[in-house]
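The chains shown are only part of the set, and none of them has been moved.
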Amino acid sequence: GHFGPYGGAFVPEILVPVLEELREAYAEAQADPAFDAEYRTLLREYVGRPTPLSFCDRLTDYYGGAKIYAKREDLCHTGAHKINNTIGQILLARRMGKTRIIAETGAGQHGVATATVCAKFGMDCIVFMGEEDMERQRLNVERMELMGAEVRPALSGSRTLKDATNEAIRDWVSNPDDTFYIIGSVVGPHPYPMMVRNFHRVIGDETRAQLREHEGRETPDAVVACVGGGSNAMGIFYPYIEDEAVRLIGVEAAGEGLNGRHAATLSKGTPGVLHGAMSYLLQDTGGQVEIAHSISAGLDYPGIGPEHSHLKDTGRVEYVSATDTEAMDGVRVLSEQEGIIPALETAHAMAPMQRLAREIGPDGIIVFNCSGRGDKDMQTIAKHR
Amino acid sequence: MSRLSDTLAACRAQGTPAMGLFTTNGFPHPDATVPVLHAIDDGGADFIELGMPFSDPLAEGLPIQRSSARALSHGVKMDDAFDTAASFRKGSDTPVLLMGYINPVLQYGIERFCTKAANAGVDGLILPDVPPEEATLLTEHAQAAGLDLVFLIAPNSSDARIQRVDELATGFVYAVSVTGLTGSRLDGRGAVQSYLKRARGLVTQNPLLVGFGIATHEDAQELSQHTDGFIVGSALIKEIEACWDDDTLSDADRYARIRQFAHALKHGDAVAAGSNPAE
C-alpha cells in the first residue's frame, strides 16, 4: 500500500475492515479472467475504446519540432478518461454485493462518470459536490440528476472538491456495509491509488500498441499529461515507467502563478496526510490544508496521488506547471490547429509542448494525453477568451 | 502506570464508569478553553480530551466540525494546545489527552510534538485517522515521551482485530459505539450492547471506554454496562455552542452551565454545582 514513503491508509477504524474487504475483493477480481473480460467488453462496447491516437500534423508544424500525437480520451463516453475507472469500480462493487454508490466530484466529470455507470448498472448513486461547485457547474449537476443520481451539496469548508471528499468519506464511515465509494482519482487510502491507476493503465497500454502501428516503435520520446489528482497521468505514464528513455512530464495547475493562488501540489507542497493517504499537499506551516486554485475545476485540489509524490522524489517523472493563462493558450492552440477543444485540465498539457518539441526535434515523438473534451468548460473559456 | 491508567483503575475500583469529556482547543474562543476545561473538570470529568482543530476533520459530525472551524477562525495553532494543557495542568491533576488528525502533528514534527505534549502535562494521544497499521511512525516517540496511545475499535472490527488493538493500545481502548460519525444518533441499542459485550470479552489488557453518540446520563449508563466508562464530545460541544451563542448569559453563567452539564452527565441530576453558579 505504499509508494516509497507515500500512500498508506490513514482512515478511521470503521473503514479498516472495509478497505480490507476491498483489497481482497480487488485481488480476487484481478485473478479472475471473467472480471477482466467484462471490464474490457464494457470499455470496448460502451465506453468506445480503444480511443484513437491522433497524429496532430498541424500542431507538429505549429511547434516546429517533434511529431506530436494526441491520445484521445476526450472521445470516451461522458467526455473524459474518468469512466475507465468508474466502469472498473462499479464492476467490483457489484461483485462485492454493494448496492449503494457514493462519489465525490469537483467539476462534475467524475460525478457524471459515476452517475453514468450507476444508471447502466441500476445502482443507487449519491454524488457529493461542493455547494459552490454545484453552482459553477450547474449543467453537470443536471446531467447527474438526469441519470438518476442524487447530488448532495457539501456545505462545509471551502465548499469545493476537498470538502466534497470529506463528505463522501463521512458518508462511507456512516454506511460501511452496503456502500461502495467510487473514488475519482489515484488518491485516497490503499488500495485506491493502485486500483484506479490499474483501471486507467489501458490508456498507456493502448498508446504503446497504437504507436507501434503508427511509428514502428512502442516508446515515444516523451509523454505529457496534466496532473490534478493525477489519474489520467498515471494511466498513460504507468506502462512507460520502466522505459527509462521515455521522458514523462506531468503538468500541474499553477493557477494565477506559483506565488499566487494555485494548485501546484508537487511544485509548492510538502508531504502530509489528506483523505487517507500520505502525499504532497498544499498546507500551511501548521498542517492545515490550503484551498487550491485553478481555472480548471478538475485540477483544483490541494492533494495529489501518492504514486506521483514518489515519482517526483525519485525523479522518474518531471513535474512542471502551467498557469491559467497558459492553459487558455493551450485551449486556443489545440482548437485552432487541430479542431480539438480540450478540457481546461487537458489544456495544461500544452504548456511545455513548444520547449519539448524543440528539445526533442523532428526525429522524435511526443504523445500527450488528451484527457477530456472542453464542452463542459465553454462558459469559462468564453469568459476568458 | 500512567496518570490516565491510574485514574481509570481508580474509577474501576470505585465501581463507577469513568467519564471522558471532549472539547476543542480554541473553542468557543481561545480565552475560554481553559475555563471550560476547569468547568468540566469540576463537573466531574475523570479525564479530558482536548481536540486539536483541523481543516478537514473527516470522522466528525457537524458539531465537532463546527467547533474545529470556529477554533481555526481564531487562528489557533498547535502550540496553543500545549499552552492550554499546561495552563490547565497548573490547576488540576485530571488526565488530558490530545485528540486530532495526523497531518498537523506530522507538520509539527512527531518527536517534537510528543516532547512538547508531555512537557505540557499531556497524558496521551488519540488520532482517529491513524489506525494501528499506520501508527509505527508514532509509537516510539509517544512511548519515549511517556504518552499513552489510544486506539479505536468499531462495531465492524473483527475479534482478532479487537485483540490486536488491545495489544497495541495504552491507556485505554476506545470503542466507537456506532458505525458513524461523532455525534451520530445511537440506534439499534441491542446491537450496540452485544458489540460492547463482545469487545469486553476481547479487551483484556486495557480499560475499555465507549464513545460517539452519547448525549445523556441515561445513554452513558446504558452503554457503560459492558465498559469501564464513556466519552462525550458532540453533546458537550453543542452545549458550549448554545451557551456562547446566547448573548443574555454572562461568562460566569456559561461556565456554570457547562459544569452542571458535566455533572448531570455523570450523575443524572441537574442540581449539584450548577445550583450555585457563584460557588
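A and B label the chains in the order they appear, each numbered from 1.
Basically, a contact is a pair of C-beta atoms (placed from the backbone, for glycine too) under 8 Å apart; a residue touches a chain by one contact, two chains touch by 3 or more.
The model shown is predicted, which means the values in this text are computed figures rather than measured ones.
Engineer: Taking the shown chains as one copy of each kind, please give their copy numbers in the entire complex.
Structural biologist: A x2, B x2
Convention: only the chains that are shown with their structure count from here on.
Engineer: So how far apart, in whole Å, are subunit A and subunit B when each is placed at the average of its C-alpha atoms?
Structural biologist: Chain centres of subunit A and subunit B, defined by C-alpha means, are spaced 38 Å apart.
Engineer: Using the touch definition up top, name the residues of subunit B that touch subunit A in the complex.
Structural biologist: Residue positions touching the partner: 54-61, 65, 69, 72, 77-78, 101-108, 128-131, 133-134, 151-158, 161, 165, 176, 179-181, 184.
Engineer: Going by the contact rule set out above, which residues of subunit A touch subunit B in the complex?
Structural biologist: Subunit A reaches subunit B through residues 8-14, 16-18, 156-157, 162-163, 166, 169-170, 173-177, 270-276, 281, 283, 285-289.
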